[in-house]
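There's a structure below that I have some questions on.
Only one protein chain is missing; all other protein chains are in place.
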Amino acid sequence: MIQSIDYAAIAPPLIVAVAAIALLLADAFGASRRVLGLVSLGAVGAALVTVIALALGDRRATFCLTGDLRGNGPPSCSYVTDDFTLIFQGVVLAAALVVVLLSLEEITAAGARLPAGEFHFLLLAAIAGALTLVAARDLVLLVVALETLSLPVFALVALRRYDGVASEAALKLFLVSVISTAVMLFGISLLYGVTGAMHLDRVAPALGRVPGDLEPVAAVGVVMVLAGFAFKVAAVPFHFWAPDVYQGAPLPVTAFLSVVSKAAGFAGLTIVVALGLPAYGHVWGPVLGVLAAVTMTLGNLVALRQRSAIRLLAWSSIAQSGYMLAPLAVGDERLPEAVAATVAYVAIYSVMNIGAFAVVIGFRRRAGAPAAGPAPSWDTLDDYRGLARRNPATAAAMAFFLICLAGLPPGVMGLFAKIVVFRATVAGGATWLAVVMAVNTVIALYYYLAWAARLFAAPSGAAEPPRMPRGAAVRAAIGAAAAGAVVLSVAPQLVLQAAAAIT
Amino acid sequence: MSPGHYLVLSALLFTIGGVGVLVRRNAIVVFMCVELMLNATNLAFVSFARMHGNLDGQLIAFFVMVVAAAEVVVGLAIIMTIFRTRRSSSVDDANLLKY
């Protein structure tokens, strides 16, 4: 009657969750900020090591239905560590490691106004949610993990209390998020009503034999479930929280939202559509196709006229969501290839985007902008003029990240990611979407390259940003992201083959 | 009393909540409407569980309740901080962040 638990399989989220609680208690009993940061860093690192160890060993599954409940059906495990899970857990943890590094100074700095213990507790809780989300294979666990990922993030965004902008950003994020959760839950209830199952390996066959009069119900359920995930990945029309929240939140939290949270959201979306709803590919395929096209077009067009670095990154990451959605538009036709393309793009996007955020955060710190304040004084693109003269290494890293995001050589990994997505989209028969994507890639070139060019332009002269002592943690974060980007540009097959092997 | 009646009620409650979210301007009222939507979902889950004769629907209803409670606490805390800086809880007054 009692489910046996495979503790090795759930080790990554377990380590992070236990560390989160330990941090909360340590903070309550007065541990220093530095200790808290190091524990947080160590927990994420340890979880990353366990993920690598799991990847080398057997594939595991746990929380399976016990014999008498299972009947003659499939094994129905709620938590599965297969290749898909491990890739995403690796991506989430690697990005989280960079986020923790980036936050170390913002939190530990003397006079920092963010509470350290709560920040690290909430961050680790959200990471634990993300790790569980990518391993979830039944709808209940999926919902609970999604909420475990979302709820701490609301608090993280609002953590800078008495700052109107942060609270307002948190309110926007919160309202949009709970509404989309409610819509998604209603969709899940319809799917459950039609199929009578919560485990995806039972939902999928049951959806294949839905009686004719219930088909519209199932279709409505599918679309409502998609809406919930569309919010999480900031796809148009559920995108409008993103730029405001990115601007209002503390910057490490912004990096978390745009990389970890988004990667986990895509993992959840892929799990649901590929494992649970393949029978309704004719419904969600076109929906996702239209979402992808609108998302990338609007994201790029609005990004063109942004003057602030953070908002530009926000809109560009909305546009990038469109590219990631595009392969899934093929529906159930050549689905494995599409899933592999999405996984590869998400993994590569995470590396280059977290790198860009690391530089922006480092720049803000170096330029001496106040950690709080409604109008960041060193955040416009023009402030980046002449960065190459003052900090050649940082400028080179930033230029490389931007070129990767644009998808030009020598940023080979961005280029390959785009090619993989193109190929999957065309192979699945959604040629129109590939055309839209090509046009968008050209539009995006403009603003990425304009920013990269500013790095090497002559300084504007009048307002030279003051030099501030730089922290080792931020430099380590930029260095790690840059190293990852270079390695993946030299050998993009590392990710592409791993992604292709998952199906 | 067939489960169908409960489902109609659930759909009605969900729609009322959805309309409320769209037309009301006070953050707290918007938030109450979201709770209405979540509870409508719970009603649907429980009636479907009754229809299918398995417990999965009741199980998720428990989790939805707990999630909703956690959302209430986080959400009200955020509204509280906004109110402290702004003395207003209307979503129309939240206008510091613009495109």
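The letters A and B name the chains in turn, as written, and every chain counts its residues from 1.
The rule we apply is simple: a contact is a pair of C-beta atoms (placed from the backbone, for glycine too) under 8 Å apart; a residue touches a chain by one contact, two chains touch by 3 or more.
Following the convention adopted for this analysis, contacts and distances are computed from a predicted model.
The subunit not displayed here is recorded in UniProt as "NADH-quinone oxidoreductase subunit", chosen from "Anti-sigma factor", "ABC transporter, permease protein", "NADH-quinone oxidoreductase subunit" or "Carbamoyl phosphate synthase large chain". Residues of chain A in contact with the chain left out of this view: 1-2, 21, 24-25, 27-29.
The chain not shown here touches chain B at positions 1, 62, 65-66, 68-70, 72-73, 76-77, 80.
Quick note on the criterion: only the chains that are shown with their structure count from here on.
We define each chain's centre as the mean of its Cα atoms; on that basis chain A and chain B are separated by 25 Å. Taken together, the chain B residues at the contact with chain A in this complex read 7, 10, 14, 17, 21, 27, 30-31, 34, 37-38, 40-41, 44-45, 48, 51-52, 54, 56-57, 59-60, 63-64, 67, 70-71, 74-75, 77-79, 81-82, 84-86, 91, 94, 96-97, 99. Residues of chain A that touch chain B in their complex: 139-140, 143-144, 147, 151, 154-155, 158, 161-165, 167-172, 174-175, 178-179, 181-183, 185-186, 188-190, 192-193, 196-198, 243-244, 247-248, 302, 374.
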